[in-house]
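With one protein chain removed, the remaining protein chains of the complex are shown where they sit.
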Amino acid sequence: MTTLHMVNKSPFERNAMKSCLAHALEGDGVILFEDGVYGAVKGSAVTGDIQGKAGAVKVYVLGPDLAARGIADGRLIEGIKVVDYPGFVDLVTSHERTQSWL
Amino acid sequence: MSVAKKFLYVNRKAPYGTIYALESLEVVLIGAAFDQNVSLAFLDDGVFQLAKGQDTKGLGVKNFSPTFRALGDYGVTKLYVEKESLAERGLTEDDLMPVTYEDENDGFAEKPSLIFVDRAELARVMRDQDVVLSF
Partner (left out) sequence: MAYTVNGTTVEHDEEGYLTDLNEWNEDIALEIAKAQNLEMNEERWEVVNFLRNYYDEYQVAPAIRVLTKALAKTMGPEKGNNKYLYELFPYGPAKQACMIAGLPKPTGCV
């Protein structure tokens, strides 16, 4: 009974990603897209929030949103998986429910 | 015959700075007509929606906080409030307005609708839903 959590706001502007990670349970997925992808970059003030959940929660990031913002895959936090749009849809269907963090 | 699904409305925004809180409440009222199992969660800035003593006369916008007290009439009797979100904002349970419902199955006894839960409990409540709607 897992949830796909969806975060589309920058973690530097809002607490959506932080609150999401604090409520995600073992086996849940988190997809970062739109401005949410800034949370996927290593070496930032919020990197630790994601690393703290490594293992329990699987984190995904939407590739086209990374590319649009000039973020190369090499700058991502270890363990984060890049997905394309069909991959995003697959994630939605492979979890029991979705929950947006606005 | 369809089985009633569990719907959770997640409220994470303060009441008057954006339209989210009012929109959420309106959707809850409309959705309540469909006889589903509806509950609400208040976390992060969403807890401010339940603050006591709201008065919007000076703003010229509607104070919709009394409407939370009508939810019991609509069969919505579970409003989960996250304790950590209150504490982070310097609030206690006493800073929130009382919200109650009349239990038809118990001689219309008045019972509290607010359920104070910690973060871990709320995470489990969220995972227990069929549908989670975010505002």
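We call the chains A and B, going by the order they appear; numbering starts again at 1 in every chain.
Keep in mind that, in the parts below, a contact is a pair of C-beta atoms (placed from the backbone, for glycine too) under 8 Å apart; a residue touches a chain by one contact, two chains touch by 3 or more.
This is a predicted model, so every value here is computed, not measured.
Considering the whole complex, the hidden chain is in touch with B. Within the whole complex, the absent chain has one touching residue among B:Gln36, B:Thr67 or B:Thr100, and that is B:Thr67. Against the chain not shown here, subunit B presents residues 26, 29-30, 32-33, 62-64, 66-67, 69-70, 73-74, 108.
As a working rule, only the chains that are shown with their structure count from here on.
Subunit A and subunit B, compared by their mean Cα positions, are separated by 27 Å.
Those residues of subunit A that touch subunit B in the shared complex are 1-3, 15-16, 19, 22-25, 28, 97-102. In the complex of the two chains, the subunit B residues touching subunit A come out as 10, 12-13, 20, 43-44, 119, 122-124, 126-127, 129-132, 134-135.
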